[in-house]
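On to chain A.
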Amino acid sequence: MTLEQGIFILASLLMLGSALAMVTARSMFVAALWMIGTFAGVAVLFILLNAGFLGIVQILIYIGAIAVLILFAIMLTPDVMGLKPGPRYTGQWPLAAVMASTLAAVIVLLLVRAGNDWHIADAAPNVTDFAVQLGEAFMTTYLLPFEVASGVLLVALIGALVIVRDE
Partner candidate 1 sequence: MNGLPILSIITFAPLVAALVVLLLNNERAIKTWSVVSSFVIFLLTLWLWFAVDPKALGPGEFAFLEEYSWIPAINVFYRMGVDGLSVPLITLTGLLTFLSIFYSTYVINHRVKEYFFLFLFLEVGMFGVFTSLDYFLFYVFWEIGLVPMYFLIGIWGGPRREYAAIKFFIYTLAGSVLMLLAILGLYFSTGTFDLTALPGQELFGGNFVLKSLAFWGIFLAFAIKVPMWPFHTWLPDAHVEAPTAGSVILAGILLKLGGYGFLRILMPIFPDVFNAYWPVVAVLAVISIVYGALVAMAQWDLKKLIAYSSVNHMGYAMLGIAAAAATLNSSDPAVLDSRAIAVNGAIFQFIAHGLITGALFFLVGVIYERAHTRDLKAFGGLGAVVPKYYAFMAAATFASLGLPGLAGFVSEFMVFRGAFALIPYIAAIGVLGIVLTAAMYLWKIIQMVFLGPLNEKWKDLPDMHWWEIATLTPLVILFTLFGVYPKPILDYVNAGVVALLDLMS
Partner candidate 2 sequence: MQQLDRLFILIGDWFHSLLAQWLPEPVVSAIGMLLSALIIMTIAAVTMLYMTYLERKVVARIQDRIGPNRVGPFGLLQPLADGIKMFTKEMIVPTQAHKVVYNIAPVLAVTPAMMAFAVIPFGRDMVASDLDIGLLYLIAVSSVTEIAIVMGGWASRNKYSLLGGMRAAAQMLSYEIPMVLVLLSLVLMVGSLRLSDFVDVQTVPFILLQPFAFIVFLISAAAEVARSPFDIPEAESELIAGYHTEYGGMRFALFQMAEFVAALGMACIMVTLFLGGWRSWIIPLPSWLWFVIKTFILINVWFWFRGTFPRLRIDQLQALAWKFLVPASLLHAIMTAVLVTFFPLVKDGQLVVQGAEWLTTTVVYFVANVVLLFVLMLLYRPYVRRTVRQLRVATPAAAARQQEVQAA
């Protein structure tokens, strides 16, 4: 087992463990903290995949923004202290569990079956000065998605404001 594999296994365990803890946690706040653990694990995987930029972005956006936002939302709801958490799940949680685990089994099975049929390239991607490459791509090939993404953010901003603003 190489160092890389070791890190991968550790990060994956952290990630999946946190994810499981997240969906089973009683308190929403604690669940959100576990979610942050998952995000961190994902960031590590990104870095393992030579996508350091994305790893950082993952931390910046997911942990720094989305997770904080969710924590905020939790603190604006009744069970802010997490002292009296009601039932975690809706009545149909066993069904959800069955569905999710079946789906997991099916996908994993299919992935195993697909095995090495993926058209895996021999070379690792060229990753010198990644930020610059990405920036250039955003201004050329990916210009339209870039612009649309700004539209999405603007709309979300306006929308969130209209919906929550106290008058």
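Quick notes on this structure:
FYI, contacts are C-beta pairs under 8 Å (C-beta built on N, C-alpha and C of every residue); 3 or more make two chains touch, one makes a residue touch a chain; residues count from 1.
As a selection rule, all candidates are chains of the complex that A comes from, given by their letters.
The shown structure was predicted, so the numbers you read here are calculated from the model rather than taken from an experiment.
Only one entry among 1 or 2 touches chain A in this complex, and that entry is 2. Per the touch definition, chain A reaches candidate 2 in the complex via residues 27, 29-30, 33, 36, 52-53, 56-57, 59-60, 63-65, 67-68, 71-72, 75, 80-83, 129-132.
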